[in-house]
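A protein chain is absent from this complex, but the other protein chains hold their places.
And then chain A:
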Amino acid sequence: MSVSTLQTSLVDRAPVAPVSAPVRPRKKRGWRYGLTVAAFLLPSAVPLLLFVLVPMVAAAWISLNDWNLITPMQFVGIDNFVQLLNDPATASVFGNTLYYILGYLPLVYVGGLLLALGLNRTLKGRAFWRGIYFLPVVTSWIAVAIVWRWLLNPSNGVVNTVLGWVGIDGPGWWTEPAWSMPSIILASAWKDLGFVMVILLAGLQAINPELYDAAKVDGANAWQRFRSVTLPMLSPSTFFVVVISLINGFQVFDQVYAMTGGGPAGSSQVVVQQIYDLTFRYGAAGEAAALSWMLFAVILAVTVVQIIGQKRWVHYA
């Protein structure tokens, strides 16, 4: 959307249209061009190679071995994968992770959208409020998790105390298996609201105001303008938020580690927590590496499906 606006204005204002410039022969780019490109790419390509690709390949190799991190590895072929597929814990940790995503995603998207819509208006102290809502995003998860553990403390936490005032007997949040995941979802959505808000806010501001004017002229009310202009025009931002949130959601770890450690009774044990436990607690780094690759496959599959599916609902104006 913004790209086309930009192009239009360039064409409007610049009589010498760049389009008419002769296209340089490809050959002339030569090694200098290649070096320039490399210079720009290296700062991100080198760390990417070292800290993402090399470990991924290493993990692939480790997943084919039995290894406790201390004694030499023993090649076992696909045994680790077979073991994981036969272990009921695997289904359980993927189930818990899915539960997390299904609870977290709608909450953080709708909350972030409401905030973005609210803070997109002319409002006194708008920048201040935007800053406030963004603050949790840049706060360390450990600090946030500790604060939420206090807030959700079953006996003397703020949340249950306030619920008590209106006659509700608050649940045992992170002490009861049924409530441990909702606790984590709540804290996570709160922390990430600001991030979603910023992305959607940028999307909202890129919507051409003329579209709203045109819709008004056609007699569309506020709700109709929201449904037929805002939401479709916002769909690229929405798509970005959904893709990023899903990828991050599958890898949820910090808040689980800090708030419940996967408990009680394994009720909030997620995939990455299981990978951590297998590696550092149970001396099964091979199995952990295999589980990482299974997680990677799932994330890849989900992301590919989303990218294919986006054609149906994402509108790039």
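Basically, a residue touches a chain if its C-beta (ideal position, glycine included) is under 8 Å from a C-beta of that chain, and two chains touch if they have at least 3 such contacts; residues count from 1.
One rule holds for everything that comes next: contacts and distances are computed from a predicted model.
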Complex member absent from the view - protein name from UniProt, among "Hydrogenase formation protein HypD", "Sugar ABC transporter substrate-binding protein", "Nitrogenase iron-molybdenum cofactor biosynthesis protein NifE" or "Glucosyl transferase": "Sugar ABC transporter substrate-binding protein"
Absent-chain contact - pick from A:68, A:92 or A:208: A:68
Contact with the hidden chain (one of A:35, A:50, A:114 or A:214): A:50
Chain A residues that touch the omitted chain in the full complex: 50-51, 54-55, 58, 61-62, 68-73, 153-156, 172, 175-177, 263-266, 279-283, 285
